[in-house]
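Below is one structure; the comments refer to it alone.
A single protein chain has been omitted; all remaining protein chains appear in their positions.
And then subunit A:
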Amino acid sequence: MTVETKLPYDQEYISQFSQKHKEPEWMKSLRLQALEKAAALPMPKPDKTNITNWNFSNFKHEAAGEPIQSLEELPQEIKVFLDLENTDQNLVIQRNQSVAYASLSSELKEQGVILTDIYTAMAEHGELVQRYFMKDAVGVDENRMTALHAALMNGGVFVYVPKNVQVEAPLQSIFWQEDAEAASFNHVIVVAEANSSLTYVENYISHNQEEEAVANIVAEVIAHDNARVSFGAVDNFAQGTTAYINRRGVAYRDAVIEWALGQMNDGNTVSENITHLIGDNSVSNAKTVTVGRGKQSQNFTAKIVNHGLQSDGYILQHGVMKDSATSVFNGIGKIEHGASKSNAEQESRVLMLSKDARGDANPILLIDEDDVTAGHAASVGRVDPIQLYYLMSRGISKQEAERLVIHGFLAPVVTQIPIKAVREQLTEVIERKVY
């Protein structure tokens, strides 16, 4: 069954929107084609989660935001994600759909590193953006949501690291949805050329409780031969936002893509993280944490596809469910024919804090090659009373003991988040969501 979502956006609106942002012609026609396709394409069908009644149509597509002169002007809730003592920030702050603040160290600029908003990237590095925009990772015509994403894309960041350049300092984006009804059709592209390395961290923040909004987000990570990308994210959309998030990676020969995702939205969410290990010896580690609360329903897919010889994929998903939250965790390891000597490992663990919460861990291994190794582990359980007993026997209160066990449970991912300030924020968000 497809959902009839009548969109208030037509060809004319899209054309004008594109012109207003001075986009190149190719982008405008890509948008218009995508809009046409969207009408005919089906909605995505996440396994075991019914999204037919979710709000994907009620939102405000355009919302500008004021620039800021210095980081000191930011409200506290945004400041906490930043390392303010560092004066040499590599940072883009997007306020609604405008760039409020952008800085990149001169050293990195000289080396040819790009960290800029998607519109500037299209204007200044049009060929690069065109080469990667929904080409190798996410396709426009995968489903209605990906097509709508292309048609309505209204923000995002482009990251590019040239050949042989090692970027030590993290590159950071903050997507601050200040307007409670503003939709986020954010598009992030991260390209690491051969033998390069980078760390990128992004934060999504909104505060809409009653107001409805939609986030339809795509991030595409391309790691060329022997490149290394470490991608960290903390998603923190408020209750009113329905989110459809696609983060996808393509790793070529000897490349490594590391994901550390804190999936902390308070609204209904479908979040997919897929990595294609195209090249021989390529590696991906996908680590995610989630806390579900209230009545939210979430569906998470972590998938790694081994194409290359001796490629190695490892998925780790940890989720905590409380109240009457529902979550489905799909872990998919797929080994294509010919990817011999490759390895697909995955582990999904769900900790239930209330009897009304629901958690579902689905480990799936799809293997079309003989000479491989693969393994999976999945569990759904409660806090172990014997662990609590042990901690309490040292004088620690029951609440504190539970807190320790939950933090410990989520630590394997939290400790992987690259920026200290973001890591601490994730810890704080977890704290707030769990208690």
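By definition in this document, a contact is a pair of C-beta atoms (placed from the backbone, for glycine too) under 8 Å apart; a residue touches a chain by one contact, two chains touch by 3 or more; residues count from 1.
Here, contacts and distances are computed from a predicted model.
Asks: The chain that is not shown, which UniProt protein name from "SufE family protein", "Amino acid/amide ABC transporter membrane protein 2, HAAT family", "Phosphate transport system permease protein PstA" or "Fe-S cluster assembly ATP-binding protein" does it carry?
Replies: The UniProt record for the chain left out of view names it "Fe-S cluster assembly ATP-binding protein".
Asks: If I consider the whole complex, including the chain that's not displayed, which of A:128, A:365, A:404 or A:434 touches that chain?
Replies: A:404
Asks: Kindly note down the residues of subunit A that lie in touch with the hidden chain.
Replies: Subunit A touches the missing chain through residues 384-387, 389-398, 400-401, 404-405, 407-412.
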